[in-house]
Each structure stands twice: as structure tokens, then as C-alpha cells.
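Only one protein chain is missing from this complex, and each of the others stays in its spot.
For reference, chains read A, B, C, D and E in written order, and residue numbers begin at 1 within each chain.
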Amino acid sequence: MERVDKREYGMIRPVKITRNYIKYPEGSVLIEMGETKVICNASVEDRVPPFKKGTGEGWVTAEYSMLPRATETRNQRDINKLRMNNRSVEIQRLIGRALRSVVDFKALGERTITLDCDVIQADGGTRTASITGSFVALADACYHLLQKEMIKEMPIKNFVSAISVGVVEGTPLLDLCYEEDSRAEVDMNIVMTDKGEYIEVQGTGEKYPFSYEMLNNLLELGNKGTRELIEKQKEALGEIANIIGGSNE
Amino acid sequence: MERVDKREYGMIRPVKITRNYIKYPEGSVLIEMGETKVICNASVEDRVPPFKKGTGEGWVTAEYSMLPRATETRNQRDINKLRMNNRSVEIQRLIGRALRSVVDFKALGERTITLDCDVIQADGGTRTASITGSFVALADACYHLLQKEMIKEMPIKNFVSAISVGVVEGTPLLDLCYEEDSRAEVDMNIVMTDKGEYIEVQGTGEKYPFSYEMLNNLLELGNKGTRELIEKQKEALGEIANIIGGSNE
Amino acid sequence: MERVDKREYGMIRPVKITRNYIKYPEGSVLIEMGETKVICNASVEDRVPPFKKGTGEGWVTAEYSMLPRATETRNQRDINKLRMNNRSVEIQRLIGRALRSVVDFKALGERTITLDCDVIQADGGTRTASITGSFVALADACYHLLQKEMIKEMPIKNFVSAISVGVVEGTPLLDLCYEEDSRAEVDMNIVMTDKGEYIEVQGTGEKYPFSYEMLNNLLELGNKGTRELIEKQKEALGEIANIIGGSNE
Amino acid sequence: MERVDKREYGMIRPVKITRNYIKYPEGSVLIEMGETKVICNASVEDRVPPFKKGTGEGWVTAEYSMLPRATETRNQRDINKLRMNNRSVEIQRLIGRALRSVVDFKALGERTITLDCDVIQADGGTRTASITGSFVALADACYHLLQKEMIKEMPIKNFVSAISVGVVEGTPLLDLCYEEDSRAEVDMNIVMTDKGEYIEVQGTGEKYPFSYEMLNNLLELGNKGTRELIEKQKEALGEIANIIGGSNE
Amino acid sequence: MERVDKREYGMIRPVKITRNYIKYPEGSVLIEMGETKVICNASVEDRVPPFKKGTGEGWVTAEYSMLPRATETRNQRDINKLRMNNRSVEIQRLIGRALRSVVDFKALGERTITLDCDVIQADGGTRTASITGSFVALADACYHLLQKEMIKEMPIKNFVSAISVGVVEGTPLLDLCYEEDSRAEVDMNIVMTDKGEYIEVQGTGEKYPFSYEMLNNLLELGNKGTRELIEKQKEALGEIANIIGGSNE
Partner (left out) sequence: MERVDKREYGMIRPVKITRNYIKYPEGSVLIEMGETKVICNASVEDRVPPFKKGTGEGWVTAEYSMLPRATETRNQRDINKLRMNNRSVEIQRLIGRALRSVVDFKALGERTITLDCDVIQADGGTRTASITGSFVALADACYHLLQKEMIKEMPIKNFVSAISVGVVEGTPLLDLCYEEDSRAEVDMNIVMTDKGEYIEVQGTGEKYPFSYEMLNNLLELGNKGTRELIEKQKEALGEIANIIGGSNE
């Protein structure tokens, strides 16, 4: 089997992370993974959800949406159906959990950082690209607070990136594009830290159940992919990369 | 560490599956796992979603909801907030995927089976209990079609059950009750077939990332739990159990 | 004319009232009237609607809903239509009015008791069963407050129960099941106290107008039915029954 | 006790029925009962709800709303709360039932008449004024169909009018204004035909339960009130009044 | 070309302004322009939107709606579509802007005046009639505050009225009725003060672009129309007219 873009099975697509993409947010990233393009904006607000009020702790949350024509055929906007797309609900819950797991809420203080992930062009892997890109936007937003002396230490404990893996025609593949994803028999999203530990593992047998062996093959690919993406994040962040996780040691 | 109900770490809670619980649905099950109680009703309807029209294939979908006072404190009904609970959206998508993966849509014919999972009392593991109970309701609904000679063979290819596993105070536990779940560091839901294969694996590091070793410990527990639940499903279904999956051989 | 279940014209269906049905609510009742089954949960909350704030008085309100497959054919959930079912709106207003009329809001203090009536199986008379069952749940919730010494006296002044009556093929019937109800020419719901007085009388000529004589026949049947139901409530409540209304003498 | 407008206990307020109030509807009435003013528009449309399709029968339905400032203080519009007012839902169901009970759907043919009742000024009794006024608009709309030879006979079998009665300070009163209604201990709406029969009786003990004797006092007052209103309807309709109910003889 | 009602090209339709139309609002006007009839109610409330809190300044806002049968064919109510009509949104923003431009918010003090414009019969020009009528209702509401000594001076700086102009078959017309409006090639709404200055100019080439010369022709007609309408407003307001704008001199 040849991949649609001739890539090797265990290769990720070309990644480009553009910081300061939009001028207003405290952190703003355009992440491109192959033809998938997501704007990840991090907004800092001086409010926390009710269950955090008075705790001295902050919160991180995410919202995910696609432009109507980010895909081959046009999708109606959520507001015109008066109902949020179920897939988007599931995805934004995943993004929020992934990022929260590496944030020290005490160090962040009573404020909320919202990651808005708006997919402007979709070609598979939008949820994992959103996590990988949002991490960089989150780092920028935290650094902004640090520089303004609103917080005392970087509240990010680990790097985190995410990648999709899957099985197509029995073959485990890394970083599926849309065409591959739509034919995948097994579909898995893996979120990992720079310590090589798991934050989220979500695997689904789309066409048939999968074995423990296949699960292990996919985990290994995911391991490789997230490690490479964390390198890209470090490159993009430059100096700022050095102070992430430092406060834990 | 002692478990809240003195169970051993690798033990599931007492399970009770009551078939024909409500008189109208084609399949109706009350599943009780410890104090968690879910009504799973399977409704057969002669319509399919647009993307299945004219294909000769059927569809299986799920809806999940909790009564306002299924929990310690009362929750507002979705309709009063004009917005479906995000957690419910995520859960019902999981239930639907899990059941669809073992159904032969050709054998089902152009009809939809909807699994309504209504939690009347929640004490942890409502999503996995919903899958385990819905499978039995789905089997009953399919058997109903078979007996009425509306279909020619049982369209269910495998048994499927689900269980939650997690890590509390560093210890991997099987089938967490709510009190344990709320303190869990890692939380995982595992959906497996009677062939010992995976349909869905969803693990989340709620408090911190988890290692490959811990992932393996949890998968093993999940393996044990789903196997035991499939035995309970077989007991509950009696004769009907024998014709499930038979059409594949 | 023979009734569908061979009952005599003036007989109610078998009634079963199960207290403490769900473990979390302050009052929880499963009421079964023939094949009609309703879960009535009473939740106490420390808030009152705006118009009661600062008055020292409490409030009682009700919500009514049916599981999608409580009926012969599956109904869509309200949230999927983004609109509460009009019939449910009418019914929950009736339940709320009926229960409020026997509560001493001063004695209850500034708190709200919400009665959630969720029909799990419907076979006619769900609104009247909801009132009859909710009364018992309400009594349990009030007794819970009394025992916790949060209130000083039982705030319930009277027993209240409700029954449907109607005219089928010209014959007045007590406690109609669904099949009878759908053919009824006149349909009436009667809510009465243990003093034999009316709290609500709602009669509708569904097929044609009805005479004063027929109205009187129906009121008499309703009188008999509500009296019998109050006996069932007293049996179910045991000791607690004795302190209801006592504070008024 | 003196009534707020010095009326005798058993007297209705001045009634004024203006036909052809708005120029577009097939029937359009402004009904004024004292200070209560309701526009009742009857619209004929060539469609029926799904359950009437292909039956050769028509349908009658009603919608009820109040202008934001029809009352002492301004109410938010339903659309700004994205939720129909519960009271309005209850009322429009009552209006629809009341009018349907006197219409011969076969004679109407497969079309729908919608009665839009928009309260421009509210001073008690808006739901009963809506029924009384809508009846005249309905008659006009049917007469319009008759004249256009779209139907062969008048599909209205009986006159129908409605009035509120209630108990204030222990005294039964006819046609309560808002000030009386807000103090009423018992509140009842009565819908009757020109044959002196009941279409709907809805009585509520707002402050305390009421006795059989009181119920009878109120029914008698209602009888008087609806009879007088039917006279007003006949006056307003002139010639058209003569052909109503004629098809039954 | 002859106009549908034989009017000259530059003539407005007969105007009738009825003050104190509804009894509860602080200002209430029925404005009739030909067959177009709009109820304009001004409600004073002791609250301001968030951005005005603590500024000592007030606010003026408008809501616009049509009765379902204000038009030739019946329109569904907004609440039944769970969505405000887009045209109504545009119109009520225009009405609000037009009135706000002549109000001294300091002189009004921290309170909000809401103009509810409910069209009971529509025959073209409902938005401009709403502005012209609302101005009178607003003046009455302000005068009410002045008389109650809640404000010290009339907060209205100028008269404001509005008129539609348009081009039909190449001919510029003043105050188009619905039949003309629906055929218009160019459609313009003009809002002006008694000083002959513009508050809002909204012109649209509905069928083709229009020239600067045509724009000037239309502005001139609008000038004439608004001037005549301000005369009508002055007549209707009598004495009150004299104190409008006085505080500016």
C-alpha cells in the first residue's frame, strides 16, 4: 500500500507553527500539518468557573469549531442549527483535558485561559493539531503573564503534543490525512508528554475490533509522532521552551 | 488502601440484568452495577439516516441522559438550559460507536435501532453500564425482528461489554464507584468483545500523565472485567446468546 | 361495554407505592397504577424563586417528563427539538399547583422542593399518578427536614391525591387506561384533599359537550377514587401519615 | 365587599366585539371585555397537521401571546428568552380545544384555521376573552369559505363562549378583573355552548380547597356569563349567526 | 404611472397618531400611515445595560415585531422558529439608533426606555412609521418622568421622523405602500430632525445601481416627507412639543 502523499508509514506530515498569528490574543498560533490548518488563540480572562472561585486556582478550557468550508463540502454553521456539532463537543472536551493535565492551576492564579481552535482547512488530524498548536499558544499566553509579572513562575509542567495513528488495510500508519482516516479500520488519538508518558489514549475499532498487538504497534507509532512534534514545539518557542517544566525540579 | 465497599482491587460490583423491564420497547433492560442503575431501551424504527438511504443497510445509535436527581445534588434538565449536557454528548457517541462495531448493517436491513440509556441512579461507571446493558437490549430487539421474520439472521457479530478501570492512590482498580472515580488519578474505559479484542480504549491522566506499565495494568484489569460481564450477558440472554455471532462462522 | 382489563366502571387499577426508590433524593417514590409507572423524586434546595426572596416563605414546583419509549412508539427527547413538549408544560403546571395548595410555605421556610415526575412507562393517568406519588415523596422530603430539625412542624396541611375520570361510549369510568382514554368522549382530572374538597377540577368535552348531570356523575367517581388513593398514601407513609395536617388543629 | 369597578357580583363587564378589525385575515375580531383587549385573527391555510393528512378532515389550532406591555410591568418577549411562556402554552391549548369541540372537521375539509390571540391590553380574563372573540373570528373565516364555495355547509355546530368565575373573600364573582383575580381564593374558567352544555371546566383552589357547594355556585355564575356572551356573539355576527349549528338539525 | 391609491408622487399617506392607546405604558401610540398600523409603547425601567452602569447616563432601545397576520399571508411566530426574524433584527437596530441620536442620556438619568413597536397591520413603511410613532411615545414617557419630577429637563434634543422613498418604473415616489415597495427598483429610508439634518440614510439598489442624481431626488422627497411628519408629531403632542429641544438653546 502506498500512502496518498507517498509518505512512509511512520512519518508525520510537514509541520509549520506560526506564532503571533493574530495580534490581539495573549497567545496566537497557526499550526499547519500537511493541508490541515488550525488557528489556536489563547485568551486570558480574569474570571474562573464557579467551582474554582475563591480557591486561588485557575482554569484552562478549549473551544473547537470549523469554518463552514474547511471541508470538501460546506457545513452549516452551528448557530443556524441552534445546536453545537456533537463531534465538536467531543473534540473540545479532549483538547481541554489534554492541556489542563500539564498546567499548575495554583501557579496560574485565579484566571482562565481559553484556547479557541478554529479549523480553517481540514485534512485529517484536526483535533491532534489543535492540541499541539494550542500548547504553543498556551505557553505564549503564560509567558505573557510572567513578563507582566502577573504570575511568578511558568505554570506549565510538561510539554504536550498529540498525533493520530490508525490502521488502513491492516497497516498501522502515523498521522493520517483525511482520505486515509475515512478508510481507517482502527483510529487512535494519542496525547503524550515530553517525559514519554500518556495523557490521553483514545482508540476505536471503526470497522472491526483490534488486538493487543495492534494496540501496541499503534502506541509505538504515537510515541514517535508526539516526540517529533514536541521537538517542533521547542523550536517554535525558542527561549521560552527552556522555562517550561523547570519550576517542578 | 481499602475500597469504599471493601471490594478487592480487581473485582467488579454485583451485576443484575433485568430483561423486558419496560413493556413497549423491542428490547428493554434495567442494568444494575452496584448502586448504578440504567434503563436501556432499544427501539426499532423503519427509517435510516440520510447517508444510509437506499443502501439496504441499517443503523444503530444511542442517546444518554440522567434523571435530574440520579446524583447527590439535583441537575437541571437539558431542555431548561436549551443545551445538551456536553458530557452526555460524549457518552452517547461512545455508546453508539461501541454497539455499531458489532452489528452487521446488511443483515439488519434498512432500519434504525436507537438505544435510549436513561440513568435513574448514578454511582460511577454509568457509560460502561449503559454499553453492557444496551448490548442485551439490542440483542432482544434483533431477536424480536428475527422472530417476526423481518430479518433472516441475527445481525450481531460479537458480544460486547464495557468496564471502567482507574488508578486511585497509585493503585489500579476495576469498576470504580463514584467516590473512587472522583479521586482517580487515571481514568479509563475499556470496551471489548468476547474474542478478547478491543472496540474502544479511552484512558485519561486526570491528575498526572501515566506510564506504559500502568496502561498495561489497566488493560489487564479491563480484560478481566469485560470477560466477566459478557458471562453475565450470556446468562441473562439464555438461548438467545447461542445465536449471536453464529452467522460469521 | 366491558373495560379493557375487565374492571368494574367505578374501580381504580392496582396501586403500588414504593418509597425510597432512588437513594439520593430527600423523597423518592415509584408509583405504579396498573401499567403506568412514574418515578417521583422530591429534591430540597436552599434557594427560592425571586418573588419569594426575603419573605421567609418557601416554594414547591414540579417538572414532568416521559422517557422516549414510555409509550407504544418512541418520542423524540425535548432537547432534540429544543422545545419542551406542550403537553408536559401543561401537566407540570397542574402538578405544581396541586401540591402547593396543601403546603404551608411559612412552615417550610425559604427553601424550594422540586418534584421531578419521570414517567418510565405510560398507560393513561400519568398526570394524576404523578400528583398522587409526588405527594408521598413530598411528605418524605418534609419529614427529612423535620428530623434534621431544619423545620419545626410538618408543613403539609392536607393529603392530596388525583384521579382521572371520563366518559367512554356514554359510560362514566374511573381511572382510565390509555386505550380507554384515547376513545373517551369526556375527560376529567380531579384533585382532592382528605377533607373531600376540591383542589383542581379539569373537565374537557373531547368529542362533544357534556351536561351538568354527567359532570356530577364524574365528580362522584372522582370523589371515590381520590379517597381510595389517599388510603394507599396513608398506608405507604405509615407513622408519617399521622403528623400531616396535625399542625393545623 | 364592593367590586373594584362597583359591578354587582354576578355581572359581566361591558363587552365590545369589533369584526373585520385587521384587513388581511379571513376572520379578524377585536374583543374588549372591560379593559381587557384581545385581537383574534383567524387564518385559513391549505395544509393540515400530519395526523390529519389524507383524512379529508381539517384542523383548528390557536396561538396566544401578550404584547410586552399589555400588563402593568413590561414582560420580556418569548423570543428573547428562547422559550415560550409556560402560561401561554397552557392557555393556547385551552383555546384550541374549546374551538375544536364545536367544529365539524369533515365539513371544514382538509384545511387548517389558526386563531392568533394577541392580547394588547390585559386586565384579567384574557384566556376566556380569547375564546369568546376567536369564536366570532372563526365564524367569519368559515363564512368566508362558504361564500367562496370552498365548503358546502357551515362547519360550526354550536356557539361557544367562555368566562372566568372565582371566589374573593369568600364571595363568588363573575368575570374577574386582574385586581380581583390576583386576590382570588378559587379561580375557574368555564367554556359552554348555546345548548347550556360544558366544553371545559377548569377550577383551581389557589389559596385553599373548595367545596362541592362552592363549585355549584361558580358553575351557575359561569352559566349566566357564557349565556350573555353568546348573545353578544349573535348580535355581532348578525345574519351569520343564523346558519351556525343549522347543519345539525 | 398612476399610484395604487391615486396619490401624487410626492405625497405621504393620511397619518393618524393616537396617544395613550394602551393604558399601562408610560408612552403609548397607535400610528396609522395609510393602511399601516403600528402600536408603539414606551416603557421606562430602572435599569441600564452593563456598559452604562454607574455612568449616570440612561439608554434607549427598541424591539420590533409583527403579528403573524399583519400581512397578506400568515407568518410563523419567531418563538416557533426559535430564531428572531433577520429583517426584524435589522429594523429594531435602526429604530433604536434613530431615537438614541436625539436623546440626552445625562438628562435621562440611569434608566432605560424601551420602545416596543408591534405592527398589527402592514402595508409598507412599517419601519419608518415605527420611528415616527415611537418618537411621540418616547416624548410622552419623558414628559411622564418630568411631571413625576424624576428628571429635571426634557431629555429630547430634537424632533425626529422617518419616511421611505423609492423608485418605481424609474419614478421617485414618497411613502411607498407595500404594493409599490415590492416593485421598487431603489428603496431608501430617511430619518431626519426638525433642523433638516440627517440621522440615518439607507438606500439600496434593489434591482440595479442608482445614480447620484437619483440619490438627490430621493433625498429631496425624504426631506419633504419627514418635515410633514414632524408637523403631525407636533400637532399630536400639543403643549409637550414646545419643550422638546428647549434645553439646547
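Note that a contact is a pair of C-beta atoms (placed from the backbone, for glycine too) under 8 Å apart; a residue touches a chain by one contact, two chains touch by 3 or more.
Source: prediction; values computed, not measured.
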Among the chains presented, those that the missing one touches: A, E
Full-complex contact with the absent chain, from A:11, A:120 or A:243: A:120
Selected residue (touches chain absent from view) among A:5, A:63, A:197 or A:220: A:63
On chain E, residues whose C-beta touches the chain left out of the figure: 83-84, 86-87, 89-90, 93, 97, 101, 158, 192-193, 195, 197-212, 215, 219
Contact set of chain A toward the excluded chain (per top definition): 22-25, 28, 35, 39, 41, 43, 45, 63, 65, 67-72, 74, 77-79, 82-84, 114, 116, 118, 120-121
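Here, only the chains that are shown with their structure count from here on.
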Angle of rotation relating chain B to chain E [CA atoms, steps of 5 degrees]: 180
Intercentroid distance (Cα basis), chain C paired with chain A, Å: 51
Inter-centroid spacing, chain B versus chain A (mean Cα positions, whole Å): 28
Numbers and ranges of chain D residues touching at least 2 other chains: 82-84
Touching chain combinations (by label order): A-B, B-C, C-D, D-E
